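Of the protein chains in this complex, one is absent; all others appear in place.
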Amino acid sequence: MADTMTIKLVFSGGLELLFGNERNQSVLIPPLVPSDNSTHSSPSSSPSTPSSHNDILTGETKAADLEYLIYHLRDHLLKERPELFMENGTIRPGILVLINNTDWELEGEGSYQLCNNDEIVFISTLHGG
Amino acid sequence: MADTMTIKLVFSGGLELLFGNERNQSVLIPPLVPSDNSTHSSPSSSPSTPSSHNDILTGETKAADLEYLIYHLRDHLLKERPELFMENGTIRPGILVLINNTDWELEGEGSYQLCNNDEIVFISTLHGG
Amino acid sequence: MAMVDNDLPQLSHLDDYQRYGRQMVLDGFGLEGQLKLQNSSVVVIGAGGLGCPALQYLAAAGVGRLGIIDHDTVELSNLQRQILHTDKTIGSPKAVSAARAIAALNPRVNIDVCPTALDSSNALSILAPYDVILDCTDNAPTRYLLSDSAVRLRKPLVSGAAQKFDGQLCIYNLGDDGPCYRCIFPKPPAPEMAGSCEETGILGAVTGIIGNLQALEAIKLITGLHDGKASLLLFNALSVPPFRTVKLRSRKPTCAACGIEGQKIGAIEETDYVAFCGGARPDWLERGLEV
Partner (left out) sequence: MAMVDNDLPQLSHLDDYQRYGRQMVLDGFGLEGQLKLQNSSVVVIGAGGLGCPALQYLAAAGVGRLGIIDHDTVELSNLQRQILHTDKTIGSPKAVSAARAIAALNPRVNIDVCPTALDSSNALSILAPYDVILDCTDNAPTRYLLSDSAVRLRKPLVSGAAQKFDGQLCIYNLGDDGPCYRCIFPKPPAPEMAGSCEETGILGAVTGIIGNLQALEAIKLITGLHDGKASLLLFNALSVPPFRTVKLRSRKPTCAACGIEGQKIGAIEETDYVAFCGGARPDWLERGLEV
């Protein structure tokens, strides 16, 4: 089986405030995840600990995609106010997602399959001037 | 045997004037080159055509390194005034060489072994203000 | 000084050749580029942290006509970054204060001063006379209004934004398939995330860098030096590397603003243009006394 993937994360434009005010973080994600995006561990567990494969394999699985990552971040990395990060099962309007410096819409949005060492950026649009 | 390597080149800070005023170029370099850095083809040949392996194998060879690239660029890509590009067998003072966005001194300077898709930047220091 | 009378295009004044000579010698710029600038017009919405440096470099470069739209007045707390205003213009309309400063910098530029709040009733008529629109505003509702108006008027919108140590730069509605602001952010953000409402703080040099880049992009558009592809530039003053360039989607056929009729999803609502919060500024006077 493939190894756990390291996904680099950047939160910017104010979004970092929801994630403990740390702009640069990273998470470990298993290559196979539950199809229903359940992240199978308590919110208090370390964000660096991937869900164990045994947990995952009890239900239907899929290759880890960006949609799963969003649920994973909400459940394990987000520190406050999840409604400012997710809405209706996806990213909240006003947040742009970048996959290796490319607009996620060009990469299939939530269905993009994660690769080891991918850099995913979440930016809130700025309004100041 | 390994394939020919594509090396991406950027000339900046005025150096592009010596290279036909094109900032972004690329060359093909064979994996093995003559140890004496002779580039084995006439200056009028296309810069995209690597020296043929037959030529090379008649003498001593080494893995293609940055030193060889510099000779290759002088012989095949430079359009004028080689003395403004090379001096005493290396790059002229006042030119900084970057290997994939890192100062070449951190990468072994001329002895750095080229890899396929490397980006090598040659910048002349700017003085204006 | 007598001008030579012939049919070829010339700059309006003989000494313009001296004033603009250092940019006219540039490859791809030349007399032609300078004439394009002279015959162009740019409207800058917001004469604050972004607008001040943008106006400064647009005026210095010789853009023929500049519109300045801002209904605020200069306050002491602006001066840390709004470098066209001074202690002496505190209390004056920002549009007037900025106009005076750039007229001193380049008396040849024609300036339209408009100390009016932009709203959905006046936006199209105010923006219509100009070739390029610069979004230098400080709030989300006006950003949506400007984007929707730029789409209606088929003009490029050079958008800058800055907050804390962060900056963003993008040209929306660029050419035939550049996305508009709404293509990327279909709806205004949660009020809680819209930093403009609170006083989140801003480093002056960050607005300076983004405002300068807005002037540069406008000059590239006008002179034909821009490659015509939309990208988003992200800046953080404390990160290494500080700049990141992002490849953006094309215009969306489903976009409520710039999409294709029949394929549009959602509607533009008047409420998008209404500021949803006020917010107090931290009382540093008091904090100063506390320390």
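Each chain carries a letter (A, B and C) given by its place in the written order, and its residues are counted from 1.
By our rule, contacts are C-beta pairs under 8 Å (C-beta built on N, C-alpha and C of every residue); 3 or more make two chains touch, one makes a residue touch a chain.
It should be emphasised that the depicted structure is a prediction, and the values quoted were computed from it without experimental measurement.
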Shown chains that the omitted chain touches within the full complex: B, C
Candidates C:Lys36, C:Lys164, C:Arg182 or C:Lys252 - the one touching the absent chain: C:Lys164
Touching residue (missing chain; options C:Ser77, C:Thr116 or C:Thr254): C:Ser77
Residue among C:Gln10, C:Ser92 or C:Ser120 touching the omitted chain: C:Gln10
Interface with the unshown chain - residue positions in subunit C: 4, 8-11, 14-27, 29, 31, 53, 56-57, 60-62, 76-77, 79-81, 83, 86-88, 104-107, 164-165, 199-206, 208-209, 212-213, 215-216, 219-220, 225, 227, 229, 231, 233, 237-238, 240-245, 281-282, 284-285, 287-289, 291
Subunit B, residues in touch with the chain not shown (by the definition above): 12-15, 23, 81, 83-84, 92-96, 98, 101-103, 105-106, 121, 123-129
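The rule we apply is simple: only the chains that are shown with their structure count from here on.
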Chain centre separation (subunit A, subunit C; CA means) in Å: 34
Chain centre separation (subunit B, subunit C; CA means) in Å: 42
For subunit A paired with subunit B, centre-to-centre distance based on mean C-alpha positions, whole Å: 42
